[in-house]
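Handing you a structure now.
Complex shown without one protein chain; remaining protein chains in place.
Here is subunit A:
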Amino acid sequence: MKTITEIVVPQLAESLVSATIDKWLKQPGDWVDMYEPVCEILTDKVNAELPSTVAGRLVQILTPSGETVPVGTPVCLIETEASESDAGAQSNAQAVSAQPAASSANTADANDEAPMRNRYSPAVQQLAAEHGVRLGDVEGTGLGGRITRKDILAYVASGAHKRSASNGAPAAAVDPRAQVRSSGIHLSETPRIPKIEIESSLPGRGETFIDVTPIRNTIARNMRQSVSEIPHAWTMIEVDVTNLVVLRNKLKDEFMKREGINLTYLAFLLKAVVNAIKDYPIMNSTWAVDKIIVKRDINISLAVGTEDSVLTPVIKNADHKNVAGLAKEIDELARKTREGKLTLSDMQGGTFTVNNTGSFGSILSYPIINYPQAAILTFESIVKRPVVINDMIAVRSMANLCLSLDHRILDGVICGRFLQRVKDNLESFTLDSKLY
């Protein structure tokens, strides 16, 4: 089997990039031994003979005498009788060089499965938000079906997004293969059964009387004032807390060991709420007839229930605390409340109230605003439910958030946005989120 080998201009010296063919020592048809000079070459630095790298017959001169060519240029062709093993190596080399093309073809085929279809780059998310593009509608041309920045730009330029925009907000990017929690949800404590001190019943009557305690009286007065003065409105949103559940399960034992307190979902919720209030400060305000007073400090009133009352001790400057700090505050306030050790300063200065109604199993509640604040939010039970994600049914841990609002200050749109932000904050906890 005959093969043709190229003889190329070698790099003869440092910084040398070209050489001039001076004189051909062999002519087409001549036999050339290995290392036998075929021509003389001239360079800026040295003059040299160019040896053949193979033994064979010179078949063609590609560069005539006197011509200057760059290093690496073939100057002549030599025909050799290749042995079997050489031929094998040659075809191997061809196979190897063909491989990149083949593998890129494979990548193109893999688009059918589109493993990157739901991985969105920051640029894509930003552009999609800017133009109100629903990413589900866009064709991805990138690696593994990924939607590229250019795909969005092309989609916007085509005007297609305006036709499909009627469906509203961009679909949330949910990875259908995200880890779904397998174990059940457990409430942090079993709901308490109220124990009520009863005055000795009068014989022969079907009723008993309970004395109104001062705290009961205060609750009653505040509730009446709130519902009679504040025009309440109510709204609710549903949150997928699957990732949060996974995160908490990962961290809670370590947290208990390290801090000696329970890491509750409530701490994460407070963080999410506080961050949302920062973005929508109007939630942190009070109606003052001729003006609205917006409070700069975010002090969260936490509704803590006991057997016979509910109190709302305050976490001051909640926006200065991280999740771990909030968990400690919650633990301390709950303990003080149960032990009856709350001081006046623990109760003052609240600007927004959160009630963990899920702790007694509620899935929906209509809270009364903690007068004179502007809104109150409840965190309902986390329950596992079938959820449709990308037209597939998944088992996800879901929770409702309910919000009562003072309709003199707040309207549906702003509260919707606020709740959406709380939802986004809660859903963006991942296994990598930090407590400190």
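As a working rule, a contact is a pair of C-beta atoms (placed from the backbone, for glycine too) under 8 Å apart; a residue touches a chain by one contact, two chains touch by 3 or more; residues count from 1.
We take it that contacts and distances are computed from a predicted model.
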item: UniProt protein name of the chain not shown, from "Carbohydrate ABC transporter ATP-binding protein (CUT1 family)", "HypC/HybG/HupF family hydrogenase formation chaperone", "Alpha-ketoacid dehydrogenase subunit beta" or "Putative serine palmitoyltransferase"; value: "Alpha-ketoacid dehydrogenase subunit beta"
item: Candidates A:Lys150, A:Arg385 or A:Arg408 - the one touching the absent chain; value: A:Lys150
item: Absent-chain contact - pick from A:Thr53, A:Ser121, A:Asn262 or A:Thr306; value: A:Ser121
item: Residue numbers in subunit A that touch the chain omitted from display; value: 11, 13-18, 44, 100, 104, 107, 121-126, 142-143, 146, 148-150
